[in-house]
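A single protein chain has been removed from this complex, and every other one stays in its place.
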Amino acid sequence: MIYRENGQFKTSYLADQQIFTIAQDKWFVLGLIAFAAIGVPFLADEYLFRAVLIPFLVLALAALGVNLLVGYCGQITLGAGAFMAIGAYAAYNFMVRVDGMPLVLAMLLGGVAAAGFGILFGIPSLRVRGLYLAVATLAAQFLCDWAFLRIGWFTNNSASGSVSVAKLEAFGWVINTPVEKYLFCLIFVVFFALLAKNMTRASIGRQWMAIRDMDVAAEVIGIRPMYAKLSAFAVSSFFIGVAGALWGFVHLGSWEPAAFSVDRSFQLLFMVIIGGMGSIMGSFFGAAFIVILPIFLNQFLPFLGGLVGVTVSTAGISHAEFIIFGSLIIFFLIVEPHGLARLWSIAKQKLRLWPFPH
Amino acid sequence: MTNASNAAPAAAQGGRKFGDVILDLQNISLRFGGVKALTDISFNIREHEVRAIIGPNGAGKSSMLNVINGVYHPQEGKIMFRGQERKKMEPHMAAKQGIARTFQNIALFKGMSVLDNIMTGRNLRMKCNLFQQALWIGAARNEEIAHREKVEEIVDFLEIQHIRKTAVGALPYGLQKRVDLGRALAMEPEILLLDEPMAGMNVEEKQDMCRFILDISDQFGTTIVLIEHDMGVVMDISDRVVVLDYGKKIGDGTPDEVRNNQDVINAYLGSGH
Amino acid sequence: MNAPNSAFLSVNNIEVIYNHVILVLKGVSLSVQEGSIVALLGGNGAGKTTTLRAVSNLLKGERGDVTKGSVEYKGERVEALTPADLVKRGVVQVMEGRHCFGHLTIEENLRTGAYTRTDGKAAVEETLEKVYNYFPRLKTRRNSQAAYTSGGEQQMCAIGRALMAKPKLVLLDEPSMGLAPLIVEEVFEIVKDLNTKERVSFLLAEQNTMVALRYADFGYIMENGRIVMEGAAKDLATNEDVKEFYLGLSGEGRKSFRDIKHYRRRKRWLS
Amino acid sequence: QAAEQYFPILVYRTGAYAANGNPWANGYVDYLKLVNAKGGINGVKVSFEECETGYATDRGVECYERLKGKGATVFQPLSTGITFALTEKAPVDKIPLITAGYGRSESQDGSVFTWNFPLLGTYWVAADVAIQHIGKSYGGVDNLKGKKIALVYHDSPFGKEPIPLLQERAKMHGFDLQLLPVAHPGVEQKATWLQIRRDRPDHVLLWGWGVMNSTSLKEAQATGYPREKMLGVWWAGAEPDVKDVGAGAKGYSALTLQHGAEPNSKVVKDILAMVHDKGQGTGPKDEVGSVLYMRGLISAMLGVEGVAAAQERYGKGKVMTGEQVRWGLENLNLDQDKLDGMGFAGVMRPVQTSCTDHMGASWVRVHTWDGNKWEFSSDWYQADDKVLRPMVLDAASKYAAEKNIQRRTAEQCAQ
Partner (left out) sequence: MGFFIETMLGGLMTGMLYSLVALGFVLIFKASGVFNFAQGAMVLVAALAMARFSEWSNAALGGDSLFLANVIGIIGAGIVMFVVAWTVERFVLRKLVNQEGATLLMVTLGIAYVLEGLGQTFFGSEIYSINVGMPKDPVIMFEGLIEGGVMINKEDFIAALLAAVLVGGLTVFFQKTSVGRALRAVADDHQAAQSVGIPLNKTWVIVWCVAGLVALVAGIIWGSKMGVQFSLVTVALRALPVVILGGLTSVPGAIVGGLIIGVGEKLSEVYLGPYVGGGIEIWFAYVMALIVLLFRPQGLFGEKIINRV
C-alpha cells in the first residue's frame, strides 16, 4: 500500500482544514514546487523554458482563473481571452504612461482593470445562464478584439496595432534569461494558486459552488447571487488579467490583439473542462494537456514515422495532430467525464486500496 | 420568553410553551398564469410550535413554503413577520430574518461534500472579507475553525459523522434528506420550514427524523413548519395543523380537530385514519 | 438458450461497482415469478435503487457496472441489452426521483411512454384514458409543463408514463414517495389491479414497508448491498425484527413518534 | 554534425490559410532541394525542416524556439504577427529574420532593426506603388485630386501597415481615402461591399490574405463593382485568390513582388528537371511556377544567397553562423548578371542591401488576371524614396526610443 493514509489522524479542525489533509499529497506537491523552482532550472534547456514551460505556467494561471468562474461558480465563459487582453493592455498602458511604474504593480493593476471589466461583463450572468451566458460572453471577446485593434489609445497609437514592452525588471531583478522568466512566472503561479486554494476552501468558495450547484437553494440559505457571481467574475478576471499581462510581457514580449483572440478563450475553457472543473489541480492538468500535447505530437509523429520508415509531410503531421488531439479529448472524457483531476483522484483511490480490490 | 398565556391552543400537548405569533399570513393568493396555486389563505405560526401543513398533492403546500421564504411572490395578501409587514422579499433576505428550509426535491449542492454543504448554512454568519479569505490570515482561519466546530455539532446531532467528507451526490436519498436538514439547521434559524422531510424513509428512519425534529424544537426553541404526508408523523408530533386542498384552506387546528374534520377526511385522509 | 427457468426475472448473484471503485452490491440474487408482486425493502443506501437499475440496464448513465453475476428475463440474459430493448420486451422502470421531462407537458410525458408501442394510435389513446382514470389529477394538469407541477403530480406522471408502455414487468422505485396517503393506497390498488387483471409483474423498492408488504406476494430485505432476509410477504410482516424496525411496531403495537427513545441499539443482521 | 547549413521553415499547410501557405512552402523547399542538387552553397549542403505554425503567433514562436536550437541561421516567419514576436527575440538569439514582402515596414532601417530584412519590399513600398499605378491611369498622380480610393483590408497588423503611407499620399495628392476593415478571416464582406456600392470609390485597394481575397472578388462581382478598378497587394494576387472565382475575377490586377507566375523561367525549368523529374518534388507538379510558389522559391533563394554572401567574407565552404549570415544579408549584392545566371532572368531585378537599407530593392510590377492566368500589365515601378525614406526613419526612431536601442553608427555599420 503505497498510498496509505491509515494512521493519519486529525486531532483538530485546524488540521482537518489544511489544504492537503493527507500527508502524501502535501509532500508530493511541496516536492513538486521545490523541484520546479530548484531542479527544473538545471535540467531544462532554453527551448523547454521558452516554448513549453513558460506558456504552460502562464496559461495554467489563466486556466485557474477560468476554473474559478466556470468550475467553481458554474458560469461558463468564452470571454477569457478578452480579459487576458485587458490585463495585458492595461498593464502595458500603466507601464508606458506612468513614469517609474514598477513591473509587478503594473501587472497587478492590469489584473485589477480586468477584474473591473469582469464585473461589468458579469452583470448579464445575473439573468442569463448556462450556454446562453457562454455565448453572450463572446460579446466581450469580440468587443475587446475590436477595441484593441481599432482604438489607437490602447496601443499608444502604434501604427500596426502591435505593442511591445521594454526591459523587464522587478525589485531590482532584471528578468532576462528564459530561466529568470520562468522563475518569475512560477512565483506568480504558485502564489496565485495558493490564493485560489484558500478562497475555494473558505466561505466565498462555498458560496460560488452553491450558486453553481443549485442557485435557488443557495439563495434560500442566504447567499446573495449578485455578490457571489460578481465576485467570482471579479476574482477570475483578476487572475486571467494577470496571466494576460504575463503572456504579453514575459512570454511574447510583443503582441497584437490576435494573441488574445477567441481561440485563446476556447483554449482556456478546454483546459478547464479537460483538466477538471472545480479543481485547482485540474487547471494545471488541463493546461499541460492542451499546451504540451500538440507540441509533443508535432515532434513525436515524425519520429514515429521515421521508425516505420515513412516521412510524414508537415500537413500530414498537422492533420494527424488534429485527429489524435481530438480523439484524446474524446477518450479522456469517456474514461472520466469530470476531467483529468478526477481521473487522478480515482487513481489515488485505487492505490489506496491496492493491492486489495475494494 | 414571551408571554405564552394568550391561549395557545396546543400548548398543553407535550407541556411546551408557545410564544406569540411570529408569522402571520393574511389572505395569500398566488397564481401561475391560469393555475391558482393558493387562494385567499390565512393562518399564523406561533413561536416554538410545530406547525404542520397537509393536503393532497398539488394542494399548494410547497408553494406556501415558497411564499414564506420569498421564492414566490403572492399576488395578493400580506405577510406579517413579528408584527411587521414584510415588503418585497427575496429568499436571501428571508434567510437573514432567520427563515430556513429544506426542499421536497432535494436541493443539495451536488458537487460539494456533506461538510461543505452544511458549512454553506453558516455563510450568513461569516464575516471575513474576500481578501482575508484569499490570504487565509488569522481572522479568516479562526472564523473558519469556529464555524467548523458548530457544524460538527450538527453533524454529531444528525449522526452523519461517517459521511462527512462524501460528496452528497453519491449519497442515498434518505441521507441526503438528513444533510438537507443539517444545512438548514446550520443557519440557526428561528423558523425552520421542512418540506416532506420523511419522504422515502422507512419507519425506523422516520423515527430518527422525528426525534431530530422534536429535539430541534426542544433544544433550540426553533419554530417548525412541516409538510408531510405520513399522517402518523403529523398527528404525533405537530401542535397545530393547516389543511389545504386545491389551493384553499379547508381546516386548521389541533391534530385531533383536524382528524375529525369531515372536509379533511373527504379530501385527504380517507376513512382509514 | 431456452433453459427452462421457472422465474420470470431472476437476478443471480450480481455485484455492482460505481465509478470503478465504489462497490455497492455484493452479490444480490432474487427472482420474480410471473404475475407476482415482489417487494424489495431496506434502509437508505441499502442498494435497492441500484438493484433495479441493474435490472433495467440504467446503470451506465450513473457510471455503474455490473461486474459479476447475471440477470435473466424470461430465460434470456439481458445484461447486454439496451434499456430500450428491455422496454420493448416489457420491462419498464419508474425511476426514483420522478425524472419527468420538465419541458414537456404532462400529456406529452405520458405519450412518450408509449414510444415503443406499435399497436396503433387507438390503443395508445385507450391506455392514455386509462391512466387519466387512474390519476384524474393528471387530467386536470395535462397541459402544464411537468417541471411546474407539484411533486406528487410528477410522481403520478412518472408512474403513468411507465404504464403507457403496456409493460409486463414494472420496476417501481419508491412509488409512494411524496404521495398523499389516499393516493398511495390508490397507487397500490392500481398495482394490484394491473397485477390481477393484466398479469403485470412488479418489482418494487419501497420504504413504506407496511403498505408494500400488504400488497406484495413476496419480499426481500436488503441491507448494505446484500439480501439479508426473504420470504412470503405475510411471513415477513409477522417477523418480529421486521415488525420492530420496518413497521415500527413493537410488542404493544405502534408507538407514537413523539415517544421514541433517544438512544437505541438497532439490531443488524450483518455489518 | 556534418557540415550542413540548416534552414528552418515556418509554414502553414493546414487551417484557414493553407491554400496560400502550401505553394509558398513547396517553392521554398524545392529551391533548397535544387541547391543541394547543384552541389550546395559552395559545397555546403543544405538541410531543412518544416514546422507548422497554422498562422498562429504562439505556435510560430514555439517553432522558432524549437528550430533555433537546431542551428538555425535564418528565419522566415511568413506571418506579420510572428514577425512582430520574433523581432524581439532575434537580436537576443542572434538570428536574422527575412521577411520578403511582409513584416514591419520600418524595419527597412537596418541601423535600428539590425536583424530584420524585409527584402524586396515592404507594405509601404506596395502602397506607394499602388498609388503611382492608379495615378498613372489618370495620366499622373497629380490628377488623383478629388478621386476616391477605398482600402479594403484584413483587420490585423498586416492589413493596417499601408495605412500611414496611404494617408501620407492622400495628403500629398488630395485624394480621398476610405478605410474598410474586414474581420479575420474575411468571409463576411457584404456590408463592406454595400458601402462600396453606395460610395462608388474610383478604385479599391485590396489588402487581403487567404479566403478574404476570393470573397472580396465574389462580392465585387455580386455588387457589380468593376474588377478592373481593383488593385490588390502582392498577397492578394496569386492563383488561389482567383481560381475559385474564375471568370468573375477577370480584369482584376494585383501588385507583384517583382515576380509573377513564372512557369517559363530558367530556375523553374531547373527545378522541374533536377528535382521534380527525379521524383523529389515537394508539391504537385502543375503548381511549380505559380505565383506563391515563386514567392517561396525566391525567399529561399534570398536566404541561400545571404549565406553565400557571408561565405565570401567568412570562408567559402564553411557553415555560417547566424551572425555571419546577418552580415551576408546586409551585404547582399545580387546584380542582374548574377540573377540571370541563377535562372531568374525576367523574374527579378537587382537587389542590393546595406546597413541602412535592409530592403535592397523596391521593384514592383502589376499583373492582371485574364480569367485563366496572371499576365503582366505594367512596367516596372519603384517606390518613391522621397515619400518612403522619411517615414521609415521616423518610425524606426520611435521604435528605437521605445526600446532604448542606439542607432548604429557608420563605423559600427562598417564592421
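Note that the chains are named A, B, C and D in the order they appear, and that numbering of residues resets to 1 at the start of each chain.
Note that in this section a contact is a pair of C-beta atoms (placed from the backbone, for glycine too) under 8 Å apart; a residue touches a chain by one contact, two chains touch by 3 or more.
What you see is a predicted model, and the numbers here were worked out from it, not measured in a lab.
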**Message:** For the chain not shown, which residue from D:244, D:340 or D:370 touches it across the whole complex?
**Reply:** D:244
**Asked** Considering the whole complex, which of D:47, D:167, D:195 or D:377 touches the chain not shown?
**Response** D:195
**Message:** Counting contacts across the full complex, list the positions on chain D that touch the omitted chain.
**Reply:** 13-16, 18-19, 22, 155, 179-183, 185-188, 190-192, 194-195, 197-198, 210-211, 214-215, 218, 221-224, 240, 243-244, 246, 248
**Asked** Which residue numbers on chain A touch the omitted chain?
**Response** 70, 76, 124, 127-132, 135-136, 138-139, 142-143, 145-146, 149-151, 214-217, 220, 262, 266, 270, 273-274, 277, 315-316, 318-330, 333-334, 337-338
**Item:** chain C, residues in touch with the chain not shown (by the definition above)
**Value:** 56, 58, 60-62, 82-88, 92-95, 99-104, 108-109, 111-113, 115-116, 145, 147-148, 161-162, 164-165
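Going forward, only the chains that are shown with their structure count from here on.
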**Request:** State the smallest step count from chain A to chain B, taking one step as a move to a touching chain.
**Result:** 1
**Request:** Name the most central chain, where centre means the mean of Cα atoms.
**Result:** A
**Prompt:** Looking at CA centres, what chain is most distant from chain C?
**Reply:** D
**Message:** Report the inter-centroid distance (CA atoms only) between chain B and chain D in whole Å.
**Reply:** 75
**Item:** Distance from the mean Cα position of chain C to that of chain B, given in whole angstrom
**Value:** 29
**Item:** Shared-contact residues (touching 2 or more other chains) in chain A
**Value:** none
**Message:** Building nodes from the protein chains and edges from chain pairs that touch, which of line, ring, star, complete or other describes the result?
**Reply:** other
**Request:** So, with touch as defined above, which chain pairs make the list?
**Result:** A-B, A-C, A-D, B-C
**Prompt:** Which positions of chain C touch chain A when the two form their complex?
**Reply:** 17, 19-21, 23
**In the complex with chain C, residue positions of chain B that touch it** = 14, 32, 35, 55-59, 62, 104-105, 170-175, 196, 199-207, 210-211, 214, 229-233, 236-237, 268-270, 272-273
**Interface residues, chain A side, partner chain C - complex** = 346, 349-350, 353, 358
